[in-house]
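As you look at this complex, bear in mind that one protein chain is not there, while each of the others sits in place.
Up next is chain A:
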Amino acid sequence: MSRRNEMLASMDVDDEEDEMPSIRPSTYGITERQKPTYDMNAISSSSTKPMLDIDELMEAETPECALTQLIRAWVAERGAPVLLEWQGEMVDEVMSQVEEQTKIVDSLKSDDRSTDEEHFQLILVQTEVERAKYVITSYVRARLSKIEEFAQYITLNPASHRNLSGIELSHARKYWRLVETHYQTSILQGLPTAMRGLDDNHNGKSMIAEPDQDTAVFIRARRNVGEVQLPQQSIQLEKNDNYLVRYRDVAYLIASGAVEIV
């Protein structure tokens, strides 16, 4: 009996924030964390603290668990025009947690001595596990779609390699080879030799698709940054301020973790 309780207790620590009661449906945790995205008055710089309970909760999370970090990375990845750094450790951590939880859940489920209340807790844990899997999938696929879109650019620019994992890089290379082969056999070999290039540069427009760093992104400051110089003006960036800015101008802040994309 005590062993089972220990297991359940450890699940709560892993999957949910420490300050929450253990039977809290942690699914709400995810939606709450994202809520400011919808609620905020993003374009203006109003820093009226929205949803202050949640903000306090977020502050209380020290240190953040791997899943929370991964969710943050996932939201950023979906918002950013370029590929951000591959969070391999986080993904590995969450994946091993998922595996561990699944094992514990399985062993507890087949255990006849589990009480009804424990079964209820198990359902919550299982739901959380499913959600964690969803975040992993979505994160990986968001990256994959960017990698494939810019495969040619990645292949030709070693500078863009540092944000990719080894397997991602090889995927980009192989994918571009596939596309290239397809172009060659379907079009280019029918054209005159002089027209067979895939990296022409007509009227200053390159054929190689690059990530558009001038895309606008919504950002929120995670701590007080102070004055930030933008090309047109400078802004005072305080904690929880929301702005709509050009990605290029704040890329360094995003990289440092001072602001996050929402």
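Just so it is clear, contacts are C-beta pairs under 8 Å (C-beta built on N, C-alpha and C of every residue); 3 or more make two chains touch, one makes a residue touch a chain; residues count from 1.
We take it that contacts and distances are computed from a predicted model.
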Of "DNA replication complex GINS protein PSF1", "Chloride channel protein", "Exosome complex component RRP45" or "Mediator of RNA polymerase II transcription subunit 18", the UniProt protein name belonging to the chain not shown is "DNA replication complex GINS protein PSF1"
Give the residue, chosen from A:133, A:161 or A:248, that touches the chain omitted from the document.
-> A:133
Note that chain A touches the absent chain at residues 27, 30, 95, 98-99, 123, 126-127, 130-131, 133-134, 136-138, 140-141, 144, 148, 167, 171, 174-175, 178-179, 181-183, 185-187, 190-192, 194-195, 200, 202, 207
